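Sharing a structure below in structure tokens format, with a few things to ask.
One protein chain is absent from this view; the other protein chains keep their places.
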């Protein structure tokens, strides 16, 4: 099947490679001609503009936009909307806000254009492991594109089947689902990332407690010097908390248990924030997911105004100024 | 009434002064003879040792220990237990753990000694405003000491009476209560401090949101430059969230809205921690109180190992190292 | 000064009454003619439609909308925008989202109309105590309306002045501020409510811990039966955590310490939710404020799907089904 790809960064480029390997064809475009050239070498057809890309696709066309969420994706979808013809399909495979999907699909519908949103997980490992995909859009279009999704997905592999799934959608076992109408793909992916933050924070706090098991505030008889790398490793083996994130933790700790190379300045993407907004809108108590996000916010502050205000209040009733610089 | 006071720091010294002003007498001791001399000048009888203090008190003696919680208080109570005679009373007015009160009272009982724990709130303002006191111990002893407590308490003052309290313990309206048996005074004071942390954190977060109302991540049309000092002031006037802590906040912000003098390194006392332990023991979800404590823990970390581990996991699946030093 | 008031519920009606008492005049309208009649009796001029109200106001007109936030307020502001003339002013005194203020002000500006948003705190106590007001809008308009705000505000009263405020906006000491341009009034009021949730939750958790001080999971020697009403009362007297919310708590507990009349089904308004959204947008860790909101969400769930999923996972690895109905 033929696919147009706009945006040939690590994700977009690897998606094209995985498609080419499985016998699909691709027309590719990126503002950086070097990335286009590299994929042409791998078997893709190069385009030097959006117009050129649309011209080189056979109708009904499918153009996958794999760009940073926000203004660039918005503008690109808009331009494609002007260039493409009825029955063509635009896929947004980036990390867009699901509300934007709903709006775009409604804007493109009068032109006879289809819009599909695809949330993907798998990061840099996708080329090798395949991409876990959550897809939103109308059923006929998602069905038409099935060969693309099937190739990109990890497939059943060696992961044991979940008992009791007989009669349910077999695509889930291959690593992709049609989650629902427009926006549903990115909505599910968004919650996925919200959960990811919570899981990561749970491990991070646990290892923080292990690391400080030798704190001076602990009575000496109960202080421990623990090997965090070995602990992460042993938990990978038969414990209740084994996971891929734990595998990554074990890798990091095998290298340097003190994590000296890391700043502890932790970014967050829009998806963690939108998850909280969605929970608030739904009235769902997302206690742990919100706290995980807030710990990231806090990680990026050198000095917290909130903390200073606490000190100021303490001075107000206790009469003492807290020391200025003795942080641990 | 006569009282012995051990520990003449800001709290102990002012308690003695407030008692003397109201016609009580006091025998005072401190390791620092200068503080003893200052109170002798104010009308107290000085002592140069615990033995001397006990000797100068008339039976039944009452000795109030006003020292830092922990080893010093423990040792002093023990020594007094050896020096004093049946029917004498030891008061611990510091910030001791209520479990220690229970144990000490049980240890002193066979000697015929009474033990009273007094949690006090009011800080540096107590001499002027009076001390809010939460008292634990056996009823006859607490009743016998009532003249002391009545003098130290703020009294009814101009604070409006709570409707519907007719027939209830009138002491509460004067600013002191007999909370229950040994430990009950410190237990109630402990929860008081736990609440204090929660209240302070709520204000701190609110002002943090106000202060960042001009953040770049906010769409320009909705950015505000707010006068935090005026906001604190206006909330003191008829709003639902007026409080003494807000008064202190307004004072601090009237001086310097940027709080440049404060480090944002926020201490916590044992009481905030014991509150969490008590909640966990009782099975009560102390969500906000715990989070307030944790924000203080976090305020004292320059670098968080938990945060570093998040960065390490992110590198594991995203392939990028987070920047080393751009904190805000 | 003359004011038109649309919406004569408890808030709108009392605002008019407070204005009339101080010599202002008012034209009033409500869909319920009985509330109009009641205020006419108190000295206001009645109107039987928005058109009538606008016709009875002298230019430059000022119409205060005091209706539930959302569709009704939106529609009313829109209609007024069509009926009023250049230099007239529309005030939204309800609990609108500040983003709506920004939009409405921009929509009305081309017509020469002014828009002012007023966040008010004080609830049912406002008629007597005055209204604490946070105002957004352009300076000339807010200045022009000053006589109205001055009358509605609580005034300096007996609340002690904050030291160090010399030279700052004197309105804050009277109980109202001009917080900034459109939306700033509701933004500050929103954060006020966010803080309110946090404060309330802190008290609620503290009293929950006190109430369960006799839990069976606590070793018998450290169990207490505490008088919560007396504790609330004593904390009003000289303690660090005294506040108006504590006064209300003491009142409630004086009536019935067991709070049997209350369901524990706790509503939340839009403002608590918008506060979280604002914090997320700004990147401010609003830990305690969010958790307070979530506890309200949770309070309204009879059964939590999240909890059921925990039980399901526990069955998965532990093999046991948790009991179906033994909640406390």
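When the chains are written out, they are named A, B and C in that same order, and each has its own residue count from 1.
The working rule: a contact is a pair of C-beta atoms (placed from the backbone, for glycine too) under 8 Å apart; a residue touches a chain by one contact, two chains touch by 3 or more.
Quick caveat: nothing in here was measured; it's all calculated off a predicted structure.
> With touch defined as in the header, list the contact partners of the absent chain among those displayed.
Visible chains that the missing one touches: A, B, C.
> Looking at the whole complex, which of C:33, C:86 or C:123 touches the chain that is not displayed?
Hidden-chain contact among the options goes to C:123.
> Out of A:42, A:72 or A:226, point to the residue that touches the absent chain in the complete complex.
With A:42, A:72 or A:226 as choices, the missing chain is touched by A:226.
> Sort through A:23, A:110, A:140 or A:163 and give me the one touching the missing partner chain.
Selected residue, touching the omitted chain: A:163.
> Who touches the missing chain here, A:79, A:251 or A:269?
Touches the omitted chain: A:251.
> Residues of chain A in contact with the chain that isn't shown?
For chain A, the residues touching the absent chain are 98-99, 102, 106, 121-123, 125-126, 129-134, 153-160, 162-165, 168-169, 171-177, 179-181, 183-184, 187-188, 191-192, 194-199, 201-203, 205-206, 208-210, 212-213, 215, 217-218, 221-222, 224-227, 229-231, 233-247, 250-251, 254-255, 275, 278-279, 281-289, 291-292, 294-295.
> Touching the hidden chain in the full complex, which residues of chain C are there? Just list them.
10, 123-125, 200-201, 203-205, 207-208, 211-212, 244-245, 248-249, 251-253, 259, 261-267, 287, 291, 295-296, 298-319, 321-328
> Which parts of chain B face the unshown chain closely enough to count as touching?
240, 273, 276-277, 280-281, 283-287, 290-291, 293-295, 297-298, 300-301, 304, 306, 317
Keep this in mind: only the chains that are shown with their structure count from here on.
> Validating interface symmetry: for the copies chain A and chain C, is the fraction of residue numbers used by both over half? Same or different.
Copies use mostly the same positions to touch.
> Roughly how far is chain A from chain B, centre to centre by C-alpha average, rounded to an integer in Å?
46
> Per the centroid of Cα atoms for each chain, what is the distance between chain B and chain C, given in Å?
Distance between chain centres: 31 Å.
> So the centre of each chain is just the mean of its C-alpha atoms; given that, what is the distance between chain A and chain C in Å?
38
> Which positions in chain B are in touch with at least two other chains?
Only 123, 125, 201, 203, 205, 208, 212, 244-245, 251, 287, 291, 295 qualify.
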